[in-house]
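This structure is in structure tokens; I'll ask about it shortly.
Of the protein chains in this complex, one is absent; all others appear in place.
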Amino acid sequence: MAATMTLAKALNAGLRRALDADPKVLLAGEDIGKLGGVFRITEGLQKDFGEDRVIDSPLAESGIVGTAVGLALRGYRPVVEIQFDGFVFPAFDQIVTQVAKMHFRTHGQHPMPMVIRIPYGGGIGGIEHHSESPEAYFAHTPGLKVVTPANANDGYWMIQQAVASNDPVIFLEPKRRYHQKGEVDETSTPMPLHQARVVRPGRAVTLFTYGPMVKTCLDAAAIAADEGQELEVVDLRSVSPIDWVTVFDSVRRTKRAIVVHEAQRSGGIGAEVVARLHEELFYVMESPVLRVTGFDTPYPMSRVEEDYLPNLDRLLDAVDESLSH
Amino acid sequence: MAATMTLAKALNAGLRRALDADPKVLLAGEDIGKLGGVFRITEGLQKDFGEDRVIDSPLAESGIVGTAVGLALRGYRPVVEIQFDGFVFPAFDQIVTQVAKMHFRTHGQHPMPMVIRIPYGGGIGGIEHHSESPEAYFAHTPGLKVVTPANANDGYWMIQQAVASNDPVIFLEPKRRYHQKGEVDETSTPMPLHQARVVRPGRAVTLFTYGPMVKTCLDAAAIAADEGQELEVVDLRSVSPIDWVTVFDSVRRTKRAIVVHEAQRSGGIGAEVVARLHEELFYVMESPVLRVTGFDTPYPMSRVEEDYLPNLDRLLDAVDESLSH
Amino acid sequence: MSQLGADHHSRGLERDPSDMVQLLTPEGERVEHPDFSWHGTEDDLRRMYRDMVIARRYDLEGTALQRHGELGLWPPLQGQEAAQVGASHALNDRDYIFPTYREHAVALHRGVDPADMLALWRGTTMGVWDTKGTGFFQYGIVIGSQTLHATGYAMGMQLDGMVGNPDPDHNGAVLAFHGDGASSQGDVNEAYVFAASYNSPVVFFCQNNQWAISEPISRQTRIPLYQRAQGFGFPGIRVDGNDVLAVNAVTAWAMERARQGQGPAFIEAFTYRMGAHTTSDDPSKYRLAEETEHWRLKDPIERLRVHLTRNGLIDDDWLHALEQEADEFGASVRAACHGLTNPDLEQIFAQTYADITPPLVAQRAEHVAWVSSFEGGK
Partner (left out) sequence: MSQLGADHHSRGLERDPSDMVQLLTPEGERVEHPDFSWHGTEDDLRRMYRDMVIARRYDLEGTALQRHGELGLWPPLQGQEAAQVGASHALNDRDYIFPTYREHAVALHRGVDPADMLALWRGTTMGVWDTKGTGFFQYGIVIGSQTLHATGYAMGMQLDGMVGNPDPDHNGAVLAFHGDGASSQGDVNEAYVFAASYNSPVVFFCQNNQWAISEPISRQTRIPLYQRAQGFGFPGIRVDGNDVLAVNAVTAWAMERARQGQGPAFIEAFTYRMGAHTTSDDPSKYRLAEETEHWRLKDPIERLRVHLTRNGLIDDDWLHALEQEADEFGASVRAACHGLTNPDLEQIFAQTYADITPPLVAQRAEHVAWVSSFEGGK
């Protein structure tokens, strides 16, 4: 059974199925009820599952996550929504000191089956705090797992897998791809949540990316193909843990790599990918891994965001540079 | 004029001088007044400068940092103390969304000359939240600068330089070295705040480190010297920005490097150092840069911390491994 | 049935509460209040009326510009003109304001350049304007965070000796805006704690517009919001937020006690967000048209117009002239918006720090070289 739908609808359908499958699953967050969330990801769910399973929260992110910890201790599986990337920081303490550490603190007695959904990334002409990519903060936090779907099918399945996970999952939704359509196969067995996927095989250079940049990388690969360069594009899907087997396999073949993300460069996911490639494939790589990322500034005013974000020109330039060595 | 004193006393003396030099300098934090802070870094300062310049704050870190933003907007230069590393997270939102971004948001109209002092790191037999190394979170945040002194002289000078900085500085104090004594030269001109220092020159391998691990690395280098290996030890001092000139210079000479920090490995400062060395000195390095760090788990119960933290055995092993390539 | 107190919609939170200060009824009638009176001049009345009309026009222009794709977003203030204008008119030159993202009327009254505000919503700047000249700080987007900045700023004013001086011309205080939804945030409650602890000259001005996007006030509190303050040890008072006189009188009182060193106060301006939360929002999803209609009868501008006309303080000519002025202002706003120029990415590197770091200099150089590689016709 396959259907074409947007990432937004796929997430909605996935959440619906998760609510259906397990009465312990609850959604909570600001405006997720009648409004269905500012991006309508939870549209219709409160109507169908009631105010006790799709819960509008007071306007306080620490409170939302902190009470979700209590609900999880009680045996629930809360799925909380943070309205925009930039508003996860009031909840950062609860996430880092409580959610991430409860399993560790209790020697496994109290797992934290919680999902924290965060629409993230830029490219939507937003004002400050509405376009950020905070993934590296979470990936640097032991105890959390961090995933991000890049297409509708992954959205549908990964949200269900995240809900089913007994570990806390930071679930980053590439907001500018919410309206991108794709096939959703509601019956097939999905691949494991933390496995990377080669979304386009190629032999010249591997582009490692995730979330909103997967489409950009695929677009770049299509253009490069016209010029006779076969780029491999790997969608990491999980940025913590990263599926190093797939990463290393790819570079063993291509011997060249570029990491692409929207987040500021220093200390980003790219740094870890470069570091691991350096450590593991020191003698294999034929040119330095490159990073095409946001700059080390705050996310800027929207009128320059297209220059701030990795775009086709920057990507193709990097490909040339990688191949020039 | 040189005197021997502990890092703790040097910081106290530096703060005193900063308070003396500029009436706009204020200290705020929990228990920093009569008690002088739980580590006594502000001892005697309230007595001498009064309750309006050394301010005991209500027990709320976000409030401490958030009101400091307001004080800075008013023209003050607040120096706030976070009692322990693990308690900076309630203030994380104010630090990341406000302190770090005010200069950017106001196109330079409102700089944020604020210092956020945080005793950090392990090795003190502490309970949970009292031994963490959160530097990578801040180093990944554009708009912040992040420094950490490793000895008394640096403590004395760097705190004054941080106070004089017109940018917000996260000032990480290696709490387990508070009682380590050193010479403080109160008259010499200090080196720039964001410059790294070769604390021990050597030609075999460079150890890059900072804060509490500088001593450990120096101890390792002393042992290695007995075995005929001349390790170079570089104290980064500033982890954002990192002084890449000194870093690259060193590796151009030694061609081998190890990065050492207490924080968990993935996405840590080490990742960025490895990535930059890979990018810049791809053809220079003779063996992969190694990382000797905490593991990717929460900071553990104190009875195993000596195994969790990089220690002499692990360091010397890494040196052997680096040289074995 | 809902277990989680879902009766919250029907809590003792009346739509038309009686425990609020009112000096001008919805019908435009002047009434007295035992504790608060208004002592302004006829000119003051006309000025406040004018400012409300201009603010509403600005707001309509903002919405229209957004609809035409000129702005990325616009948060309308319609319905809240009296709360904002009444508050702003209670301030002096030494007072400072920490707004949310909706206080356009205050901004205009304080002299913020309308174009500078549009630049924020257009995305050509981060939202920078003359804060020093206007005393009106940047818009705050992270809900509640500005209340702590306001409190810290007020502490700074205390340290500067600007509180409790015998000569009132040396005193000042801070007005901190926040919404009803914001009252749930930890930061806002911490601001109350700090302000109380240091007895700081800050007045928290909560525009309770009944909604936080789609969530009704009953989700945030089960008792009237103004009662929150007394639990922190300072006075809270509720005022008819659509009554510019009452807002003005109550704010003047609260600011004056703050300036005199009597510490913080909390004002709940009971009002209504007539429009959408922002231009991205669709209120029909979550609230009834009937509610909006109910509030339309309490329109803050209309009630003052009736009062002024009825008392012969303005006439048709005056109103006509004001309409002219508003039209001209509207045209100038549109022109200013079209005149906004796009920034260059290059500026963001210098914008990040007071002292740019060497790695950022390198990134800028890399970027500049890359851009010129195109210009070189690569």
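Remarks
Labels A, B and C are assigned to the chains in the order they are written; within every chain, residues are numbered from 1.
Operating definition for what follows: contacts are C-beta pairs under 8 Å (C-beta built on N, C-alpha and C of every residue); 3 or more make two chains touch, one makes a residue touch a chain.
What you are looking at is a predicted structure, and each value in this text was computed from that prediction instead of being measured.
Within the whole complex, touches from the chain that is not shown fall on A, B, C.
If you put the hidden chain back, the residue from A:104, A:171 or A:208 that touches it is A:104.
Of B:195, B:287 or B:302, it is B:302 that touches the chain left out of the display. Mapped onto chain A, the interface with the missing chain covers residues 26, 52, 57-58, 60, 62-63, 65-76, 90, 93-94, 97-98, 103-111, 113, 142-143, 145, 165-167, 194, 240-245. Interface residues of chain C with the unshown chain, by the touch rule above, are 3-5, 8, 155, 158-159, 161, 163, 183-187, 189-190, 193, 196-200, 219-223, 227-233, 236, 263. For chain B, the residues touching the chain absent from view are 30-31, 33-36, 38, 50-52, 55-60, 62-63, 86-87, 89-90, 125-130, 265-266, 295-298, 300-305, 307-308, 313-314, 317.
We take it that only the chains that are shown with their structure count from here on.
Remark: the per-chain Cα centre closest to the mean position of all protein Cα atoms belongs to A. Note on chain placement: the centre of chain A and the centre of chain B lie 31 Å apart, centres being C-alpha means. If each chain is reduced to the centroid of its CA atoms, chain B and chain C end up 40 Å from each other. For chain C, the set of residues that touch two or more other chains comprises 125-127, 142, 186-187, 348, 351-352, 359-360. Counting partner chains per residue, chain B has residues 90, 93, 97, 104-105, 142-143, 240 touching two or more of them.
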